[in-house]
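Attaching a single structure in structure tokens format; questions to follow.
Missing here: one protein chain of the complex. Every other protein chain is in place.
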Amino acid sequence: MRVSLFITCLSDLLYSEVGESVVRILSDYGCDVDFPEAQTCCGQPAFNSGYQDEAREVARNLIRAFEHSDYVVSPSGSCTGMVHHYYPYLFENEPEWKAKAEALVGKMYEFSQFLVQVLGVTDLGASFPHKVTYHPSCHAMRLLGVKEEPMKLLSCVDSIDFVELPKKEDCCGFGGTFSVKMADMSEAMVCEKAVNVCSTGAEVLVGTDMGCLMNIGGRLNKEGQPVRVMHLAQLLEEGRTSR
Amino acid sequence: MSVQAGHGQDTNMDERIGSGLKQRTKQALQDEFLRKAVAFTTDKLKNGRLQAMDAFGDWEAWRDRGRAIREHTNSHLDYYLSQFADNVAGNGGHVYFCSGADDAVKTFMGIADRHKAKLVAKGKSMVSEEIHLNHHLEDRGIEAIETDLGEYILQLARETPSHLIIPAIHKNKQQIADLFTDASGQHFEPETKVLAEYARKKLRNYFLEADIGLTGCNFGVAESGSITLVSNEGNGRMVSTLPKVHVVVMGMERLVPTFEDLEVVLNLLARSATGQKLTTYTSILTGARHPEDLDGPEELHVIILDNGRSAQLGDPIFQEVLNCIRCAACLNVCPVYRHVGGHTYGSVYSGPIGAVLTPLLQQDMKEAGTLSYASSLCGACYEACPVKIPLHDMLVHLRHRKVKMKLTSLPERAAFKTFQTVFGSVTLYKLATKSGYYLQKPLVRGGMIKAGPAPLSGWTQSRFMPMMPKQSFRDKWAALQAELAAKKAAREEQR
């Protein structure tokens, strides 16, 4: 099975190890993973700030980059959600491009969604003997409808001590440009999220979106809290190799 | 005693909805009681809603039906509103169509003048807040009393509601006791039972004496011209039963076609608002009293308000906002609302629905449009909405409007133009991100960016930022490919 990785700009520039974990896992399950070099960003920062024309041109670049892919997998529910939820709208007045956008939507998956829905895998044979809590990302849950998949994968991990995060469905306050534009609102939200994470006593916070994790992790860092923040792919890969 | 609404505050706030937003946010975030009270109440209402949903069976089917009914009504509003109005008039009611707030206020004053009204007892009505009716009544020397307990408390405090369902969500018992003490001259301890008993007695006399009872309308039923009012306290029934004149002010979209449809929206409203199976009192009022009736108002007047609503009709993106049934479920799940409360929005309608509705109704993108940024776009509002209004999408589209109208700052516009250029081509992307690595260096301390100039300072005021490593994923790709190829070869050899 041919799978193209959409790394997302955030993971490309700041969290390359997340991409590596995704690629290694997919490859272990028989996927022939490639990395279309032309990709950059889904355009969400501009779109969510109201700059739809600017977002459209960035989106066009992404559509082109994956035009010849069979499947596209991304370690972000938010970027995948952007493509699924808004790309067809962005090209509403350009039938040819709208068709291309819809084609991308049809083959694009978030990482956990791809494992569970397409590969049909839930037990990756990982073992992770740590206390772990999980923050479900808003866009994965609400734009993409990915709710059960990450939990299915985590529940199959051996020796994991899983604790539920209080108020887990509350946004962490990232919201892209919201975090700097409405810094005080965002701060109130991320502080509450950090308090909730710490209240679980977990050693590890796992998630499916590096935007949220950068936000919560940045807060935990500033507070000096010894909580390790990981993408689900990293946790699974580490759990497989340590076995 | 004379109680009148504090209007100075809310009108001032309206003018500065956008530019005052950050300042109000700061103030609200410093108010520990407010934050605790709002968090506690919204959690309680949210949990009530979730339980009520579970007990109701196939909530999604209900939401779909609720949405379909509201959508159908608004898409055929010319038919249903006409049918509704004809039925109201056919039942002896007086109907007034008003395009703007001034028009509605003038109409109400006309009715008040004809009856030489000195005292108006008000049921809860967001539309009357929207048109600042209390302020105009005060100017005319007409006493207007809010009779919903929460609204009454706010009126004594000269404040505006901060929540659609629990308007005095931000007031504690001690503050309420102090307000009652000041208003009555007798001393009150902060005990709910005592305070409520006082309010009951005090407000009862207003119900008996009022010249006019004024209410909003939760739903109008087109097929009969009925006005549906819901309340838990019973004040809606009082003001629509005891005074000789009942005046309704309602938004023009507040309709359902039939009683069958009314059953759907009443169920959705109660469950979404408070988690009740049904609100305690639902009054369905059809015309003024009949000659053989021995109570009820002798006259019924219905003021139907546009005030920016019709501008949304036919709009492919925003028409749906008219489907709102004012349950406040979106406020109760909104993490922004929970932290900053309703007054931070600076407008009559707060929370996610307020952030969308206010700029649309006021047709003001410059100030009111700024409310669209008061959201992390988490989508919890949409998920909670009983009629599935995509508020998170609308917020993004409002920001787009602001951009199209060139109401965003020059540096911001330049920044996103640059974003388009750089992220639209991988060559420029690579070049820019490489220079980014070197540019960040003066800011990095111990592998982190802990402080930086604006706009980065917005981030670093509460968080650290990881530094950009020298190698991006794409830089590592070749090595990773080689690793996988070797692994694959090894596997094949084993076989």
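Read from first to last, the chains carry the letters A and B; within each, the first residue is number 1.
Rule of thumb we're sticking to: a residue touches a chain if its C-beta (ideal position, glycine included) is under 8 Å from a C-beta of that chain, and two chains touch if they have at least 3 such contacts.
In this text, contacts and distances are computed from a predicted model.
Between the names "Xanthine dehydrogenase", "Lactate utilization protein C", "Sugar ABC transporter permease" or "Diguanylate cyclase", the one given in UniProt for the chain missing from this structure view is "Lactate utilization protein C". Within the whole complex, touches from the chain that is not shown fall on B. Of B:21, B:34, B:53 or B:98, it is B:98 that touches the chain left out of the display. Across B:217, B:266 or B:321, the single residue that touches the chain missing here is B:266. Across the entire complex, the residue among B:283, B:420 or B:472 in touch with the chain not shown is B:283.
The chain not displayed touches chain B at residues 37, 40-41, 44, 57-58, 61-62, 65, 68-69, 72, 75-79, 81-82, 85-99, 107, 147-150, 153, 166-168, 171-173, 176, 192-193, 195-196, 199-200, 203-205, 207-211, 223-226, 232-235, 237-238, 240-244, 252, 257-264, 266-267, 274, 276-296, 304, 306, 310-311, 313-314.
Please note the rule applied: only the chains that are shown with their structure count from here on.
By the touch criterion stated above, chain B contacts chain A in their complex at residues 22, 25-26, 29, 335-336, 339-340, 373-380, 382-383, 392, 396, 398-403, 408, 412-413, 416-417, 419-420, 423-426, 429, 433, 436, 448, 450, 455-459, 461-466, 468-469, 471-477, 480, 484, 487-488. Residues 7, 9, 11-16, 19-20, 23-24, 27, 33, 35, 37-41, 43, 45-55, 57-58, 60-61, 65, 138-139, 141-143, 169-171, 173-176, 178-192, 214-215, 217-219, 221-222 of chain A are the ones touching chain B in the complex.
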